[in-house]
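Complex shown without one protein chain; remaining protein chains in place.
Up next, chain A:
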């Protein structure tokens, strides 16, 4: 993934509702003359590409999940489950052998082959494709079809997160189509073809997208016959569109705005745990932040609970570690170890600062994106740090410019991040937090905190053969982060989803194809 926006988008996609979908009836009626099984979906962002290689963002992956099946799915607990691969084996730690589901056809009626499935993964490794999902598959050495119904994946080194990552990004398209369009597959001009529950009838970046039920889908028939997706970029306009009945559903429901959604007649908002984390990164190579005592002082001075309450409005929780709660649960269950914490304590913060070479405080410029939650959080953080003599000068920037600056690791100091992840596997997150590769430009390690020892730990984590091993390595790294404080965890938010009461849906953290989860009420 190339940006936090993309990652956030992915997370959003994966946090949406799933429902048992049975058969449906197609009846005319209800508002605006739309069919009862037609869903009008409102989205703040517009999908730019229906191929994850060039559209790895929330608005795009929302559509991709409806149209393109992945080889592997995630079940309600976030564990890898069969999809196009009806089963798999791991003959050795570096090899996966996937058995393809039989009788599957693409939406144009052509049969799915092992060659299609193999090529769909291999293309992410091709520099010509320049896939945005390439970072997910750096541990893959080769992919090849074996016979008519098997795909063999050989790894350069064991990667315990591979199946989870494959559930996100190993989307399957016809080889013929993908090979002919290495760089523009999924664009409005080329479009895409998949085996998913829906097919694309219309794709325009500006005027929206229309999907209809895929008659060749191998799985359960979705209850909706048609989905119309419209882009409404202003949150308030979007909310009013649902309130008026112009639109039926959205997942762009901010926890901070939950109070507005909860009082709307005819619209039901739902919140469920999000696989996300909001935190501050402290650039450990920059000026006073090099000093661990300064970093600990900042951790003590920031009132994390107050910020968490402000930003989540009860639809989330303060974060104890820099890891989304669903990932913490996936690793530890309910037996989460007690990691070192830095409770809000101005006296303790001053005492820590007194141990540093900056006992009297200091000034620091902090850039932030002028859209979203960053301004609010950074104002609260600046007010807290002012109490111990650390003056942050906030410098707003347009979101795109700030994102570029961040990804270049240009002038990083104290930065606020909200990142969302797609899988319950910490092997997706921790390389971003402590990896030396991610500490370079275009990486997500914005603190720059890394070491050969931590890189070795990451290798060990990827090679973990058992959950116990994985837990041990994760615990070691989280303890290290708690001790050295390159990050200050702030909060995790729930994800929101609002639906007109003419429809129902079941929602959970790992839902991918939200449209397949929605059904007309009473059907």
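In this text, contacts are C-beta pairs under 8 Å (C-beta built on N, C-alpha and C of every residue); 3 or more make two chains touch, one makes a residue touch a chain; residues count from 1.
Keep in mind that, in the parts below, contacts and distances are computed from a predicted model.
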(request) Assign the chain not included in the display its UniProt protein name, restricting the answer to "Ferredoxin", "Tetrahaem cytochrome domain-containing protein", "ABC transporter permease" or "Heptaprenyl diphosphate synthase". (result) "ABC transporter permease"
(message) With the missing chain put back, one of A:108, A:395 or A:483 would touch it. Which one?
(response) A:395
(request) Taking the full complex into account, find the residue in A:184, A:309, A:460 or A:480 that is in contact with the omitted chain. (result) A:309
(message) One chain is left out of this view; which of A:35, A:382 or A:437 touches it in the full complex?
(response) A:382
(request) Kindly state which of the options A:115, A:144, A:257 or A:469 is in contact with the chain not pictured. (result) A:257
(message) So one chain is hidden, and I want to know which residue out of A:48, A:370 or A:479 touches that hidden chain in the complete assembly.
(response) A:370
(message) Could you pull out which residues of chain A are in touch with the chain that's been left out?
(response) 236, 256-257, 259-260, 303, 306-307, 309-310, 368, 370-371, 375-376, 378-380, 382-383, 393-398, 401
